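One structure below.
Just one protein chain is left out here, and the rest sit where they should.
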Amino acid sequence: MTTQGTDAKPQNELLNTLLDNFKIWTKKLSHPGLWITIVGVFILGYLPIADQSPEAAFANATARESTFTILMSIVLVSSLNILLGYTGYVSFGHIVFYGLGGYVGLYTIIEHQWPLWKAMAAGGAAAGVLALVLGSAILRLRGAYFALATIGINEAMRAFVSNYDPFGGAVGLSIHFRVYRETYGSYQDAFLVMYKAMLGLAIAAVVLSYLVKSSKFGLGLMAIREDEDASDIMGVIPYRSKIIAYMLSAILPGMVGVVFFFKASTIEPAAAFKLHTSIEWLVMIMLGGFGTIMGPVLGAYGYQNLRTILLTSEFFKNIQLAVAGLMLLGIILFIPAGLIGWLRRHISFTRRVLT
Amino acid sequence: MMILQVKGVSKRFGGLQALSNVTVDVPPGQILGLIGPNGAGKTTLFNVINGVYKPEEGEVIFKGKNVVGKKPYRLAHMGLSRTHQIVRPLKDLTVRENVMVGACFGSQNLSLGKAARIADEVLEFVRLRERANQLAGSLNVGQKKRLEMARSLAARPNLLLLDEVLAGLNPTEIAQMVEIVKEIRTRNTTIIMIEHVMHAVMKVSDQMLVLDFGKPIAYGTPSEIANNPKVIEAYLGDSSLADQFNAELAAKSAATAE
Amino acid sequence: MDFFAFLIDGLLIGFVYGIAAMGLTLIWGVMNVINLSHGAIITLGMFGVYLAFAELGLHPYLGIVLVGMAGLLTGMVIYAVAIHRVINAPHLSTLLATFAVNMIIIGIGTAYFTTNARNVDFSLGSVKAGPVNIQVTRLVAAAFSVAVTGSLYFFLYRTKYGKYIRAVSNNREAAELMGIPSAFILALSFGLGTMLAGIAGGMIATFFPFTILSGGTYEVKSFVIGVLGGIGNPLGALIGGILLGIFEGVMPYFTETSWVPVFEFGLFVAILLFRPQGLLGAKK
Partner (left out) sequence: MRTFVKLLSLAIIAAFVLGAVATFPAKTHAQSERTITIGFTASQTGKYNVESTRQINGINLWIEQINGAGGITLSNGTVLKFETKFYDDESSTDRVQELYTRLVTQDGADFLISPYSSGLTDASALIAEQYGVVMLTAGAASDSTYQKGFTLVYQTYTPASRYLTGAVDLLAATDPDASRIAIVHENDKFSTDVANALNSYAEDLGYEIVLFEGYDSGTTDFAPFINKIEAADPDAILGGGHFQDGSTFARQLYEKDAGANMIALLVAPPEPTFAELGDAALGVVGPSQWEPLAQIDASKAEELGIEFYGPSSQEFTAAYMEMYDEEPSYHAAGGYMAGLLIQKAIEDADSTDTDDVAEALDNLDILTFFGRNSFDTSDDNHGLQVGHSMMYVQWQADGDELVKQIVFPFEAASAETVYPIGSE
């Protein structure tokens, strides 16, 4: 279609628009950073499952588990980044979407024998709807007030679910071991399905956050982050944009909740709505660089690996929390832009490659 | 038909009457200078016009529609742009992205690709083209002012509100900026400008409105305003400005005498 | 059921909540920092009094005084190390910086103290007031809360440094222009907030058993109180605390107690939405 462009007259608006769009999309999709990230995540996820022979599966089992944790974090923090990094709204209680998704998903699996993918869709949808409803209310708040409201909502939700009988109240929900065998042959096979689902979600999260960032909508979000009132005056519709961003950042975590709690076979209010975990997500984003595509991915990877080292090392085992705290403080004080942000700012050529 | 009609607008903040019964008509293509001592309500009037504040009384008719109660973004979509007295660059975005925000979300509602083209054009126009890839936060004050200007121009507004775009600029920059303003007007954009740099605003305005304590005290051509005793008296309340006013009048008459 | 009993108990715990929240709202109001290490510092106060009592054999109330002084210094150190650099950065930075402090305190505390529950075995007996039995330690805590509120008021409105703090709180730049050493004043405010948190922790330790993780509960309640009473003024925190205490005390009269947190946090969000300046706050 580019050949037709040669005799395109300036007044040929439609063709120009098409050409423009074509150029934008080619440019968008040829950004090296996007592909580096996608390929990186894929390789990271594929390596532990590349060799399916029983010996290799056994040898790679720990790697699969820890990679699963990393992939899960990638989805969670890349999603949260849409709200936090692009829009500048600090959601402390973002775990509410993960918890609710997990509950809805497990409920459908236990009560209606839904397959995993359908339960994931349900969990994602529930999270999206919750974000829409909550967002319409609390996105009127700015700065720290918004952050506090998200904490309040998470606590209210936890207390509510503890009393809500269809979700098992304080006891929670639990999946019978037979479910894995009957549906997938064995827990191993079920885990492989979950693993692949998580890998898919991780890549989806990267693509989603890239598409949002490189879109007009994303530009609007970043304008809101920099100066909400000024963006309003320039014609960005802050309220609507924020709600959409909130929903986009909630749906994938809702689906992750389903996969994670399906893997654990059990869900309880305290595990589903644990505020501390939610704050860890913020830490990962800060480590990698907020508002970037690669930052959350690297942050998740680095943070989870670091935690593994601390948790399993004889020396740090007892004070791993304090060590992680010191690291976080160091990052906040000295490299507030995170790893990717720091590189982009100080080493100019990285700007073309890192995103 | 007038592009903007402000009819009997009053705005109160607690006990402070920021605007009382302000009325002014702006025909298309005109430059209206808005002057008055500090705290006279000039910026408040801007905020009322573009929907940041809702007035207690009165109407603001933009392009034939009463826009009181409409959100700022609605007015932006209708073709209203403004700059801020204290510049508000989107610091962590590049200069080009800043301008693209204006182009994308203003009255034209452009796609990113088009917006980028427009942004480069406009940046060329305000002489910031070579800084397009820099972060907006790294610009100096003069450049930031031009960026604000570029951002609002990129929206292709019908009405442009300029809030002290000359303040804090050195004489060369002022001259540049005045050229830019004149140029904009040739593009059929109506302008209202708040300004303290008298000689400049007098030079470019078609009509001028003077506010004092929220009340309109004079309206007319620059020369009518310059000779209006009420205006001078208002400024005398603020001695430094009165000095400035007189000095500039002297300069202006000297200039016209030449 | 005797409604009066629920009310009295709620009121009494409310004083404790009030003093627990005061440090948080002071820091929040003066420097616009939501201190996520507040809970950890409350816990430090508890352990401070516990150690003074169990190891040094000091009277708990003397322990509280020592904890308060140590808290002032600790707070100023925390400010200098962790917060000063990011005081003007976006909210996220101060939130995470204080959260990092929280992780460090809890991490070291857990390694050192374990999560074993401690108990300051100390009692002043109790008095019978109508249908309810009131522990004297709680009455002392209530009186103490009022006294602390009063002295804080006095400090903020009648002393030089107090006035400085309020000036910095109102407009940091203007205060600096007037020659007020804002860095020191901010450190002092953070120190005061920490001192109050420590005192609150020490007070709580005289009547509740606790572990290294106990502070978290009071931190979350302090957010609610800050929003109820408005931020930055000690009386607001006290009244907010009392309101919350009464709410928590009286709600179970009408409903199952396990539903109370649902209403509590629901109310919290509702107030944020409809009266972000606090129920009592009038300013801004």
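Letters A, B and C mark the chains in the order given here, with residues in each chain numbered from 1 onward.
We take it that contacts are C-beta pairs under 8 Å (C-beta built on N, C-alpha and C of every residue); 3 or more make two chains touch, one makes a residue touch a chain.
Worth saying up front: this structure is predicted, and the values here are computed from it rather than measured.
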Legend entry - Missing chain: touched chains present in the view: A, C
Legend entry - Hidden partner chain, touching residue among A:Thr26, A:Gln113, A:Ser136 or A:Asn305: A:Asn305
Inset, instruction - Tell me which residue among A:His31, A:Lys118, A:Arg142 or A:Lys274 touches the hidden chain in the full complex. - result: A:Lys274
Legend entry - Touch residues of chain A, complete complex, unshown partner: 58-59, 61-62, 64-66, 68-69, 159, 162, 169-172, 174-178, 180, 186-188, 191, 263-266, 268, 270-271, 274, 277, 287, 298, 301-302, 305-309, 311-312, 317-318, 320-321, 327, 330-331, 334-335, 339, 342
Inset, instruction - Name, in rising order, the residues on chain C that touch the hidden chain in the full complex. - result: 1-2, 5-6, 9-10, 12-13, 107, 110-111, 114-119, 121, 123, 126, 132-133, 135, 204, 207-211, 213-214, 216-217, 248-249, 251-253, 256-258, 260-261
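In the analysis below, only the chains that are shown with their structure count from here on.
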Inset, instruction - Please categorise the chain-chain contact pattern as a line, ring, star, complete graph or other. - result: line
Inset, instruction - Look at all chain centres (mean of CA atoms) and spot the one farthest from the centre of chain C. - result: B
Inset, instruction - Would you indicate which pair of chains has the most C-beta pairs in contact? - result: A-C
Inset, instruction - Taking all protein C-alpha atoms shown, work out their mean, then name the chain whose own C-alpha mean is nearest to it. - result: A
Inset, instruction - Would you mind pulling out the distance in Å between where the CA atoms of chain B average out and where those of chain C do? - result: 48
Inset, instruction - Give, as an integer number of Å, the spacing between the C-alpha centres of chain B and chain A. - result: 43
Inset, instruction - Could you list which residues of chain A touch at least two other chains? - result: none
Legend entry - Sequence positions of chain B contacting 2 or more other chains: none
Inset, instruction - Sort out for me which residues of chain C touch chain A in the complex. - result: 28, 32, 34, 82, 85-86, 89-93, 95-97, 99-104, 106-108, 110-111, 220, 223-224, 227, 256, 258-262, 264-266, 268-269, 272-273, 276
Legend entry - chain B residues touching chain A - in the complex, by the definition given at the top: 50, 52, 71-73, 76-77, 81-82, 84, 88-93, 97, 100-102, 104-107, 111-115, 151-152, 155
Legend entry - Contact set on chain A toward chain B in their complex: 17, 20-21, 23-24, 215-216, 219-220, 222-223, 225-227, 229-238, 291
